[in-house]
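Shown here is a partial selection of chains from the complex, left in place.
Just so it is clear, A and B label the chains in written order, and each chain counts residues from 1 on its own.
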Amino acid sequence: MARASVPDPSDFLAVDADLSAEERDIRDAVRDYAAAELSPRIAEWYESNTLPRDIAKGLGSLGLLGMHLEGYGCAGTNATSYGLACRELEAVDSGLRSFVSVQGSLAMFAIHRWGSEEHKQTWLPRMATGDALGCFGLTEADAGSDPGSMRTRARRAGSGPDADWVLDGSKMWITNGTLADVAVVWAQTDPDAGSKGIRGFVVPTDTPGFTANEVKHKLSLRASLTAELVLEGVRLPADAAFPEVRGLKGPLSCLNEARYGILWGAVGAARACYESALAYSIDREQFGQPIAGFQLTQRKLADMVVAVNQAGLTASRIGRLKDAEALHPAQVSFGKMANVRAALDVARTARTVLGGNGITLEYPVFRHMTNLETVLTYEGTEEMHALSIGQAVTGIAAFR
Amino acid sequence: MARASVPDPSDFLAVDADLSAEERDIRDAVRDYAAAELSPRIAEWYESNTLPRDIAKGLGSLGLLGMHLEGYGCAGTNATSYGLACRELEAVDSGLRSFVSVQGSLAMFAIHRWGSEEHKQTWLPRMATGDALGCFGLTEADAGSDPGSMRTRARRAGSGPDADWVLDGSKMWITNGTLADVAVVWAQTDPDAGSKGIRGFVVPTDTPGFTANEVKHKLSLRASLTAELVLEGVRLPADAAFPEVRGLKGPLSCLNEARYGILWGAVGAARACYESALAYSIDREQFGQPIAGFQLTQRKLADMVVAVNQAGLTASRIGRLKDAEALHPAQVSFGKMANVRAALDVARTARTVLGGNGITLEYPVFRHMTNLETVLTYEGTEEMHALSIGQAVTGIAAFR
């Protein structure tokens, strides 16, 4: 009987042993890039509430923008590889993964999935390299969990299918809104028709009437730029609209993509917090011994080990389902809810291991902990995903 | 893009889709047998605190006794198959899985791994069919989490390696103790030598001086028989001892096997509770609608879905590691701690969904919930496994 070796503290169930060579290469490439280019600067970005636009080029050169899309200059990897990239980026900061999620899973995916050939040709290649940035305008100040109640309106400037569109309204909590060259904006086209009337528009951000105002005073996800988009009589050509998709199906398909990246990313944030606490506990001495030797600390570490690795297993499983094109949105809800919840719990526990040192930017844990509050909320709150899972197993919708 | 189907409420992440055909057959055979022979009688057994000995024959004929052992009439399946059998049995009752664990993972495994060829030939074939039953005497009333402090003693009746052994002491919490034909008993052979002196003995239960007293007044695991073993001058031939193994390594190797079965079994108990609550919630109406339609119920269901399926994923992963002979005891601790904890949480939540109906034997949930208290404690408490995981990641033992 072979004697198994002591588990890797950071991959306790050896989940990564099942990765293909290509997947492992991608993981390592992102990890190396992050260690060299991102980790050293992240605390400063967080503190100053900035994220330099030029990181887009670096991420693009690694193939991380629109990574799992086919053609138009995108890398076309499998879903697991994309997930690994999200994991390794969010191990640095949720803001970095958010940047990639918005660019690739929301803006680029929307154009790739629902856009006209012209939309794709115009935008995707430049977005894949990071030369152009996109944002995704769905949420409004008064329409969060219930996007169907959005108030942004698109009306025809004239009659007939070739008439221009005019958009009015505003969007809130829009990541990369102030950086973006192009915004995918969802609007009601017919107030009387309910959610069926929602359509998506490709809006160059230099269109007159379009402004993006940065959201200030954030205490979370500060290495990410968040904006309010204001659309005042934004006039667009008829072909600015996505040609076919109608209703919430369009934006929800994109959210589903973004949530997939989040459920992987959360594993990275959780792992980073746990690793920080583990290292600290071994290094830090009180009462004449490393605090890692106290039962109360070991209990925390063990709970973190379970949470981090069950989240990792969950992401891995969901990745394989997506690679097999067998992934249902309720399973994405499972992963988003379970993994972000786990990551937040781990971050909070890790914070206590660090004691007073846990409250500054010297260690990554508090930063992750604050970020994860946003991650818990955006792309569907914990409650909304619980109700999605509930609906999947009971057949009854309980949102209202 | 293929549209994935709604997830199976009982296998939300489709973990069983990865089983081989043979594994699936074993799963189904156990499930069918349990549904036909065990489920209909389990509440009665629990209430009357009995477990008929003749179920051994049925379990043996299915190949479930010593299932993952090679030769000597054992089925020789892989570890995943054994885990699936444990899962399906414990979906009926933890007592049934305990029965199989004690027979196969403790008594038979001990003889198979550490016994002489004669021990194996004498006992294993009859134990595999259920004609002979075994038990495993390690724990003592005052030596639970710390088995090294056991007081049961084995001394030589004379001098030299051929002298008989004489065993004195007592063992507590011994499953199947009153049913067993043979007991594997661990005893200190040299009080001065610390745990190194512990050796294992194959003790026919009809040996003079050996008695088994049933533990009464149990409120948990009542479809399982628990005994105190008393050894008063139990004289055994020299070759009754396991020839080579010394110290705690012997019994711990067996516990590791049993814990492996537990971590799978807990998934079954959790699933059964969740399924009971889900079905009840759809059926039960209050305020003019199924309680499944209330947000507070859906929240519980969603939390159970996550817990049941993460436990299932964990068991599956650990099974594959064991099949690859790459499983470390700390990973078993991970699975035992995480999955039993999850099962207990699910049982408690499910109990509340059932309301008043949850307090009787009409529904399986309360029974599972009480059982899981024992499962949480035996084969290493939650705390001991947390410290094992802690030791694995920190390198520091904090048990004392």
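FYI, a residue touches a chain if its C-beta (ideal position, glycine included) is under 8 Å from a C-beta of that chain, and two chains touch if they have at least 3 such contacts.
Bear in mind the structure is a predicted one, so any value in this text is a computation, not a measurement.
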{"item": "Oligomeric copy total, full assembly; chains in place: 2", "value": "4"}
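As a convention for this text, only the chains that are shown with their structure count from here on.
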{"item": "Equivalent-chain rotation between subunit B and subunit A, CA atoms, steps of 5 degrees", "value": "180"}
{"item": "Whole-Å gap separating subunit A and subunit B, where each centre is the average of the chain's CA atoms", "value": "42"}
{"item": "Of subunit B, residues touching subunit A in the complex", "value": "1-2, 4-7, 9, 12-15, 278, 281-282, 290, 292-295, 297-299, 301-303, 305-306, 309-310, 313-314, 317-318, 321, 325-328, 330-331, 334, 337-338, 383, 385-387, 389-396, 398"}
